[in-house]
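Below you will find the structure I want to go over with you.
With one protein chain removed, the remaining protein chains of the complex are shown where they sit.
Our next item is chain A:
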């Protein structure tokens, strides 16, 4: 023991010290497992496999810190015995990590230039053990002799037998019982748990993949057909470290059975999307589809609830960051599409999927615009706007008087309504579109809705002035686009540009709101293409929002591709969008230094959800 002390002092403080008693513990375990092959020892092995691997890693680290085999054997006299026993434990050798660590420990005991008899013996022993492991055929001698006559090599034979075993076990799983009645009766489902346990070391074994898939996807009608937790954990960590690939349905089942693997998947999707902000809307959609999460959410309500909860927390933490909002919107749209494909009955299950949202808003928001006649949209949106307005007014009244709990409840309701609105952003886009063709008297509810969407809280009671700005912006846009002659009215242009450039001193309206409106006007207003393009170009140029405008155009195009109900003449609209995009690209090529300054000013104020260093081109600060 005293020999360990000076060594520990030389080691880095990050490594835990080596405890010889721990080696004794594991050696005793390994001996016990090797002695008897009963269901209990097998269970015990699977239970301890993960910790054993951690211990082997620790041993390896310590062995690497020592300089010779002699030193290693002196410090850890039981090491040879321990490794030797593990070599003959199939659970350790079947598992990819276990096998790797074990072999690395063995190499650690090998000396390139043995200096004494101990090291020479160790070398010989290692060669012998490895030769035996790879080529010894005692158990199968008769079989292999026969197979040789048939022209089948040992390696081929082992592989075929393994595949046959997997096939037999798969068949057994298919025959799960349906009886939930008599718990005392033995059913064939007991073997499902045992099989899943046996698969703990086999999660990275490619031949076992079909069996694992079958285990994950079996109907689970019987109480006894539960999968071992160790199995689910092993599978989850192998999948998240990308050591294995699973079939789609197997992944969905894994998430369904194992909460932590689902959370890992959602969090890694969020991290991936929010750090990789250069992707186009189309790329984001592909990324979401590839993650399999929308599909999984559509298949299991419980999966959706967990994912949604995580999104909700993120949204709250990042205070409504635009990238997060956009991700949530896109995710919801993918999810709702998957749901529709599965042909779930809609109205009944909405409550189960959105238990925290104000119930009266569920069906109105979740009904897609394409499911409603176009003439009804305006009325529908007016109703939505009014309902949301009522909700916020109730919250504000509650703020004044009433207990803390009613106040919190009020905030909660408003937040949930806003969260649902983000998820059903198709209506927000319809509102923007309708604004293009509205009369000034009809704008009110639509502008309120959009203002609420971008600024859900009324901190400092700024909503009133925000609404004023919104109306101003709309007025400017309307008059700019209605004018058929050029040159363009300078004052209108300048006012618009001012609105788009936020000043830190006064509370302002989200530039993205105004930009969205601007782009929609450019695309949908009945104006000549050149006229629209010129207006767009001028405004965007002066406010330095070229990239952002291009982004909005791309999103609009994508949405039109999916939901072609917005326009009856989709071809013309697409051509128009393409033309406008070209205008913007040409502008970007000849970049304007003044514009870039404004651009930099805006970007400097951005916060991203995950990394503070990168400035995403498409997101703008949400100034409340």
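The rule is simple: a residue touches a chain if its C-beta (ideal position, glycine included) is under 8 Å from a C-beta of that chain, and two chains touch if they have at least 3 such contacts; residues count from 1.
Keep in mind that, in the parts below, contacts and distances are computed from a predicted model.
Between the listed names "TATA-box-binding protein", "EF-hand domain-containing protein", "Fanconi anemia group F protein" or "beta-aspartyl-peptidase", the UniProt record for the complex's undisplayed chain reads "Fanconi anemia group F protein".
Remark: the omitted chain is touched by one listed residue; of A:169, A:536 or A:550 this is A:169. Among A:60, A:118 or A:143, only A:143 touches the chain left out of the display. Within the whole complex, the absent chain has one touching residue among A:159, A:376 or A:408, and that is A:159.
For chain A, the residues touching the absent chain in the complete assembly are 37, 39, 42, 90-91, 93-94, 96, 99-100, 103, 107, 110, 112, 124, 127, 130-131, 133-135, 140, 142-143, 145-155, 157-162, 164-166, 168-169, 191, 194-195, 198, 201-202, 205-208.
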